[in-house]
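Would you mind keeping the following structure in view while I ask a few things?
As you look at this complex, bear in mind that one protein chain is not there, while each of the others sits in place.
Letters A and B name the chains as they come in the text, with residue numbers starting at 1 for each one.
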Amino acid sequence: MSYYLTTLQNITNWIRKTASENPVYFPEKFGHASYRFAEVKADSDIQFEHYTPTVLPPVKLLIPAREELLSFKKHADGKTEINPTLDESFRVIAGVRPCDLKAIFLIDLFLKDGVPDAHYLARRENTALVGWACTAPCDSRVFCAAVDSLHHTEGADIFITPLKHGDLLVEVKTELGEKLAAGTDWQTCDDGPARKVGTVADMPEPFGRTFPVTAQDIYKNVAEKWKSPVWDKHVERCFSCGSCNLVCPTCYCFDVSDDMNLDVASGNRTRTWDGCMLPHFAVVGGGHNFRPDPAARQRHRVKRKFEYLTEKFGHGAVCVGCGRCGRQCTAKIDIYDIVADLINEGDQ
Amino acid sequence: MKTVPSQYDQIARETFLPQIGKIVEIADMTAKDRYFRIELEKPLGHGPGQFVMVSVLGLGEAPISISNGPSEDNILEMVIRRIGRLTQAIHELKVGDQLGIRGPYGSGFNLDDFYSHDVLFVAGGLGLVPLRSLITPIIKERGRFGNITLISGCRNPAEELYRDQLETWTTDAGMDVIRLVDGTENMPWEFGTGLVTDPIPKLEMDPKKTMAALCGPPVMYKFVIKALNVRGMNFDQIFVDLERRMKCGVGKCGHCQINKIYCCQDGPVFRFSDLSGIPEALQ
Partner (left out) sequence: MKPKVAFFDFASCEGCQLAILNCEDILLDILNLVNLVEFREALSEKAPRYDIAFVEGSIHRDEDIERLQNLRSRTTVLVALGACACNGNVQARSNFVAPAVNYEVIYGEEARNRVQVDADHWSLWSHTRVRPLDAVVKVDAYLRGCPVVPAEFLHLVKSVLHGTTPFFPPDAVCVECKKNGNECVLERGETCMGPITWGGCNSICVNNGYVCDGCRGTLPHANIDSHITLMREHNIKDEDIRNRYRLFLGAEPIGRGV
């Protein structure tokens, strides 16, 4: 790990230079008031400060909406050839906020656990992450501090923190980060950790929305609730459209389907994003639906974020508080409100 | 800058790539259930209660129970019900055609749990198929078990599976086989009618030394477990084989999650006492 001091202008130039050599993805403004991670072009606007969470989180660059797992070909002699499809191209994702970094860190854990997910990991290991510390809540919906993701830096190859007097503190955290930083004229900084504590730009307190309990205690409040009126309260307006799953940086469920080409001899198998809020998610071959009610599906979604995966992996809440699901829900359902209600409801 | 993690090609082959199996025998068991005998490239090495992901390349993949007992050879046996897109396509296949096979997956049954005990099997409909993968090794070592009873129920006489085996299990393997249908629907039937729960109160059994293995539709479990519990069996003496939607078989796709557990890896066979904090299990 090494520390450097530099200026915003230098970092911007460095991102442009890196983008001329490798694909670099950076938040770009689009539409009416939205952001998305897009490949940096010569004329891209590189600015870190004005930002609301991108429509899709950066982790989705590593888990594409539709991804080929394998291709096959039946030969005339009756033999079938099957090959896995792996994307091993290199990319940099820059301007990643701590909440999204934590999400990628968690997805790494989930997809390395047990049988590793080769398709994700091949892409992930060929990806460099450049993080950027938040010094102000990016909008009124976030609750990153309440779920302990505001200060997450693990998983970043380079992490940049704005200091009080306008300079930037650059932490180069990995070998890959060293390679990316090679040739820059950033000023070496010997007291990096101390500066990070003492001179980080002022941050408001509280930072974003908060819960009346600590991040550690959310688990208990959710885990204790199986039968609760809260599960019914928030689904009255639910469309079961799955938007909350699809924009979530820690959702990774997928469906798998095959396609045969019109030559009737070759084809492929792809996976696509799926979501536990979609009505068909738990339907088996015979037609039985194991979670037919939106309330049961929502309970599953919330418990997966705050109880099931928390218990299994021991890294706290699996919700990173980015607020995307609530922001994009057309029925105005917000996971923050559900959890807050569960906490406020007290012991059942 | 590009680093090629070549290990992922190997891992991807081991995870999502099926091996090709050749269909060597097909037989109709009922109007909608068909028996398939598959010859694989290499032995499957499965245990009782495990499943495989079966695919018709270009059409899709689904989890299917293995119906033969553990064996050293390259043979995989399955009974597949024509029920959805993929199984429709499988039913169109002929001897000599190919199927993609991944697995075996899941925890399955452990024979050690059953040795020196009386064994009670309760099968509803297609549930007899996975149970057969446990019945086969148990009757192979018949002397190591006490009384063996099978209650097998299905909708009507035409839907009964493994009719020949049900006969030989009775005559040659010393099993008590209770064959039931919900209704005869005017078909000839020399056995009983009723639900699989009906015989339980009158069963000659020592509840303290019996282990039970259940497989059937979701609605069956609650009632069978209750009836066994009334007879004095504890939840740790009962194993259930659960069905869920599965897309990967390796705990990633999320479809088979039941509360905090994954049916594909933690199950599909569970000791019922292990499901006490899992309210979604029997829903």
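As a convention for this text, contacts are C-beta pairs under 8 Å (C-beta built on N, C-alpha and C of every residue); 3 or more make two chains touch, one makes a residue touch a chain.
Note that the structure is predicted; figures quoted are calculated from it, not measured.
**Q** Can you tell me which of A:P137, A:G208 or A:G242 touches the chain that was removed from the display?
**A** In the full complex, the listed residue that touches the missing chain is A:G242.
**Q** Among A:F72, A:W273 or A:Y336, choose the residue that contacts the chain missing from this document, as touch is defined above.
**A** From the options A:F72, A:W273 or A:Y336, the contact with the absent chain belongs to A:W273.
**Q** In the whole complex, not just what's shown, which of A:I11, A:V24, A:V40 or A:L56 touches the removed chain?
**A** Missing-chain contact among the listed residues: A:L56.
**Q** For a quick check of understanding: of A:M1, A:A65 or A:A194, which residue touches the chain that isn't displayed?
**A** Answering carefully, the residue with contact to the hidden chain is A:A65.
**Q** Which of these touches the unseen chain: A:T7, A:S140, A:Q216 or A:T330?
**A** In the full complex, the listed residue that touches the missing chain is A:T330.
**Q** Name every residue on chain A in touch with the hidden partner chain.
**A** The missing chain touches chain A at positions 30-34, 36, 55-56, 60, 65-66, 236-243, 246-247, 260, 262-264, 272-273, 275, 278-280, 328, 330-331.
**Q** So which bits of chain B touch the chain we can't see?
**A** The list for chain B reads 59, 84-86, 88-89, 92.
The working rule: only the chains that are shown with their structure count from here on.
**Q** Just give me the whole-number Å value for how far the CA centre of chain A lies from that of chain B.
**A** 38
**Q** Quick one: which bits of chain A touch chain B in the complex? Just the residue numbers, please.
**A** Going through chain A, the ones touching chain B are 21-22, 69-70, 72, 74, 80, 82-84, 86, 88-90, 110-111, 113-119, 121-122, 125-126, 179, 226, 252-261, 264, 267, 269, 271, 274, 276, 281-286, 288, 290-291, 296, 300, 303-304, 307-308, 311-312.
**Q** What part of chain B is in contact with chain A in the complex they form?
**A** So the residues of chain B touching chain A come out as 1-5, 8-9, 11-13, 15-18, 20, 55-62, 81, 83-84, 86-87, 98, 100, 217-218, 243-245, 247-248, 250-255, 257-260, 265, 279-280, 283.
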